[in-house]
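Every protein chain of the complex appears in place save one, which is left out.
And now, subunit A:
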Amino acid sequence: MIRAVTRRTSTESADSVTPGRGLSRRGLLGLAGASVAGIGLGVAGDRVALAAATPGAASASTVYPFYGSHQAGIVTPAQDRLHFAAFDVSAGVTRTELIELLQDWTVAAAAMSAGQDVGEYGATSGPYDAPPEDTGEAQGLATAGLTITFGFGPTLFKTADGEDRFGIIGRRPADLTPLPHFPGDDLDTGRSDGDLCIQACSNDPQVAVHAIRNLSRIAFGRAALRWSQLGFGRTSSTSTTQATPRNLFGFKDGTANIKAEEPDVVADQVWVSAADGPAWLAGGSYLVARRIRMTIETWDRTSLREQEAVFGRTKGAGAPLSGGTEFSEPDFALAGREDQPLIGAAAHVRLAHPTQNQGAKLLRRGYNFVDGNDDLGRLEAGLFFISFQRSPAQFTTVQLNLAKHDALNEYIRHVGSALFAVPAGIADGSYVGATLFA
């Protein structure tokens, strides 16, 4: 997955254009809607050449390929930082203009993923009396494993009023319907849903923010930010090469996550197959995002006994309470005092386990967040949960089980929710979601 940094010239970009629907910075100039007229979205300045490549380890110089059969940022080893953004397509935007936006986003995302500036002239060149095309805060920074992943929300296909703005209602995946209300949900519509989403992950927070900032800028007039979320620490491992990180409760999270090194499990649980339908989504996935607020002040007043009982794991090593080490399989039957199981009936590890959920597994890719504090002087802290799965039903099954029974519910509240269909990977010269509009 990891390759050394190579310089991509604008000539290469132009060469890779496919006939008819080809993308180039010149083409984009012509395609761009009135609101972005004059902004050339090509590929220029190469700032990454300065970073030495060290293949095999995720480091500042790591570059993940943007193009491929699946989008990057899913089975990619989870980077440390996140900027996630949901957009609504602006009123009056046509199908053609939406396609142009996706094309512009594709070109810019490919450039940034490769460590290049956005636009023909980048951040520090170009007409002296014009604003620079790239916002510039990533100058001198390596990509630090930047991945940019796009998704389509249910409302892109059909608005709440039932409107089919882009002639794609017939192509909406049957599974792409808003998630059900789960017990305890306290959702803020301003932090939920959206027509489009972009997940930008990097080991450098400024690189992730730079990506969302520039993609938002490109979208002005065509799509507007609905909500966005920063994450400062990954809470899952998606590769066996990664240590398991901790959530803000201080526990290791995602020990039993789906890992990239399990191709059969990934194929079975993460990627939509051609047989699942619709055909345009084959090789894609479904992304669930949940903003989970943690009442950490209350948690911190809780005894270690209860904390470990709630998770069903030890706080230190992360071993299941039934014994062993972090990666030991939990023994849900093993009983202690009074024949009560060591891992309680309401323990998080039990309720989230595939054996309790008809075998459903999720590829989790969440992040810790602390967005300042609330009006009551409590840290606005929590987990921005992201999971990828072959069908939203996998998430719904697990979450229904958790929402009803999980002992952790006393300390968390789901305050944001969104579901997106994530199209398959992008062929060089094509654009994200091309199969949807083909």
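Here is the rule we use: contacts are C-beta pairs under 8 Å (C-beta built on N, C-alpha and C of every residue); 3 or more make two chains touch, one makes a residue touch a chain; residues count from 1.
One rule holds in what follows: contacts and distances are computed from a predicted model.
*Asks:* Which of "Tricarboxylic transport membrane protein", "ABC transporter permease", "Quinol oxidase subunit 1" or "PbrT family lead (Pb2+) uptake porter" is the UniProt protein name of the chain not shown?
*Replies:* When "Tricarboxylic transport membrane protein", "ABC transporter permease", "Quinol oxidase subunit 1" or "PbrT family lead (Pb2+) uptake porter" are compared with UniProt, the left-out chain turns out to be "PbrT family lead (Pb2+) uptake porter".
*Asks:* Tell me which residue among A:S322, A:N368, A:Q394 or A:T435 touches the hidden chain in the full complex.
*Replies:* Selected residue, touching the omitted chain: A:S322.
*Asks:* From the list A:P127, A:P180 or A:G277, pick the residue that touches the absent chain.
*Replies:* A:P180
*Asks:* Residue by residue, what part of subunit A touches the chain that was omitted?
*Replies:* Counting over the whole complex, subunit A touches the hidden chain at residues 180-186, 295, 297-298, 300-303, 305-306, 309-310, 314, 316-317, 319-325, 328, 334-338, 342, 344, 346, 375-378, 400, 403-407, 409-410.
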